[in-house]
Structures are given as C-alpha cells and as structure tokens.
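Taken from a larger complex, these chains appear in their original positions, while the remainder are omitted.
Chain IDs A and B follow the sequence of writing; residue 1 opens each chain.
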C-alpha cells in the first residue's frame, strides 16, 4: 500500500517490495542479499538488525528489496535465500557465544549500505560473541595481513543493537582480506571452544572461506 | 521519595504512583492502562518498553501512573490488571514469533502518549514478529479498509527497542479500523502458522476484536 511505503521511506518508484526477515543471523542474510542485488534489477531499501537470536548474543535481520516489477522483487528474495546456506558456512556457535566470518571478492550495494563496504572491492567481516572475543578477532585479523579497516561495531557504539558482539569490517586486496579472516577464525575457534570445551563447535553448513 | 520522583521526572503534584511492569507484552498492558486512565483520576507519567519477552522477539513494559491520592493510584493498577487478560485476547505466538492486534473505539491519554493515538477516536495496532510479517500486516491492514496511518515502528527506527517486530498504528472510522485489523489478523495467522506448521497458534485468552 502506498501509505505504508511512505511511512517506511521507500522510494515510490519501487511498486513492489521483497522481504527477507529472520530471528537468527544478520551477516549471512546481508551477504546473501548482496548476491541478490548483483543478480537482479533491485535495490536494498532497508536493512535493520533487531537484538534477537532467540536468547543468544546476536542479531536477527530485516531486509527489504525494492523493485519496479513484482517478478524482480520475487527473484531477489529467491536468489538471497539460495545464498543464505553458503553464508552460514563460517558461523560457529556454542552455548557460550558465536563466531561469524564472511568474505566476498567484490562487494555490491547491499554491503555498502549495511557496513560501509567499497563497491567492487573485496570485503570481509569478523564477528565474535561474547564481545571480548570480537576484539581479539579484530586485532588478529589486522595483524595477520595488510588490510584497510573500515569500522568496528561494539555493544554500545551504535553499530550493533546492544548485542553482545564486537564486529570488524575491512576491505583491501582480495588475498589479504581472506588471509586476515582465516587467521582470525583459527584464533576465534580456540577461544570460544575454551569457554565450553565439552561442546562441539562446528558450522551448521559448509565453510566457504 | 521526592528525589526519586524528581529523577524520574514525575510531576511533584502526584504524591502517589502506581506501577505496572512485566517481562512479556507491551501492547496488552498499554491498552489496559488506557482503560485505567479513562476510569480513574490518574495520569500515565511514564511508559517504557524494554527489549524482553524472556528470549522472545518482543518487548516487556513499564507503566507508571501518577495520582494525587494513593487510593487513585491503587485503583488505576487494579483497573489495568482487570483489562490485561482481555487485551491478550488477540495475541498469538509460536516458537517462530508472535502476532498482536489491539483495537479501541475511543483512545484516551495513555494510547496518545504511547503511540500517538488521537484522543476520543478509534485506534488500532498490528504487530508482527519476526519483523517481515509485521510489514505484510501493515500492508494488508491499509489495503483492507480506508484508515489513517499514524506510524510504523521497525526494529531499528526508534519506535521499538530493537525488538524483532514491525508495528503499525492507525486511526480512522471505528468500523474501518476494526475491519483493517480483522483482515491483517487473517493473513498474519496464516504466515506465522506456515513458519511452524506443527505447533498450535492460539490466543492464551479470548479474542475480543
């Protein structure tokens, strides 16, 4: 409806919208939506991250695609859903907290809007919860390879929704971004495992980085 | 105590306060408090909605009534409590999320303060969690009948406390407001049921709209 469009501040030229919402995870959905933006004639109008994960330490996600044509909006949601599994590949959790790593060789407009990524350049993120682990991940990533830091989001600095995470966003040479993530992932898995040694710490899908 | 009054910015003329607080639900308590304001010589001094629901996707609530007389403050809390059950009548939840619908033929000062309702006019709200469902509810409500939208609250726009909800507030002709809610409720129950088909999706009390 037009009045709802207006209240949501969605450009009126987008007569159709596609909606992707979940309770657990924001990074996987946002990276998947970036693939959808690359593959379809749509724009991401809205990305918001509630404090959720059903009692966990992180976020849920609400992403709205705008399209002039209803078939484009539908296609964007389909493409995004097809990539969500891949982008849960480097998400690791136990009852103490969680880790998330994401990487793309070429960021597009959704990652620019969400995290300040540079369009067309490699982009990576490290996420650690509880938040202390996230600081160590950021430090490890930037010591592992020569990357260009974009921002750090902490529980109270506005980049998160008071979640118990520290998130680090960076760009740079594609090989360096990957290397930084791999270094941080190794350290992060050791730290989170140490908090709950008796629990397995495995990705729910297949690691892709 | 007076210094506490002052820190809470409660008008000193209210020598007594009545407190209504809970971990699960804000809409039912706020609508119930509106009935209490109509029925007693009190004012609502404070309405705040923590991010709570004990791990769920929504809010808890803190409502403070101010009264010049202690018996008025007590009476306001009693009246509000007597209406809470009614206003849980159109709250539906399963492990995927929740829906809430509220309606009054004549809003009073508590709904004005909380949601921008117009005093003396019909007022309705639709709430959907996860937040994507809430957008569909808002769209359905405004397509079902000719209503006057007041606002939409999304996870990150300040109208919620980073909860995983989208809430739609509207006024209009009393029949139209009810019709809009009934239309949205039908669609919402189908959507939320589809996310957890094996679970029942029923109100804990008796639907009143």
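Note that contacts are C-beta pairs under 8 Å (C-beta built on N, C-alpha and C of every residue); 3 or more make two chains touch, one makes a residue touch a chain.
Only a predicted model underlies this, so the values are computations on that prediction, with no experimental measurement involved.
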Assuming 2 chains are placed, give the number of copies in the entire complex as this structure defines it.
3
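The rule is short, and it goes like this: only the chains that are shown with their structure count from here on.
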Which whole number of Å gives the spacing of the CA centres of chain A and chain B?
32
Contacts from chain A onto chain B in the complex sit at residues 1, 3-4, 7-8, 17, 19-23, 46, 48-52, 54-55, 60, 62, 64, 161-162
Which positions of chain B touch chain A when the two form their complex?
51, 55-57, 96-97, 130-133, 135-136, 138-139, 142-143, 149, 151-152, 154-157, 160-166, 168
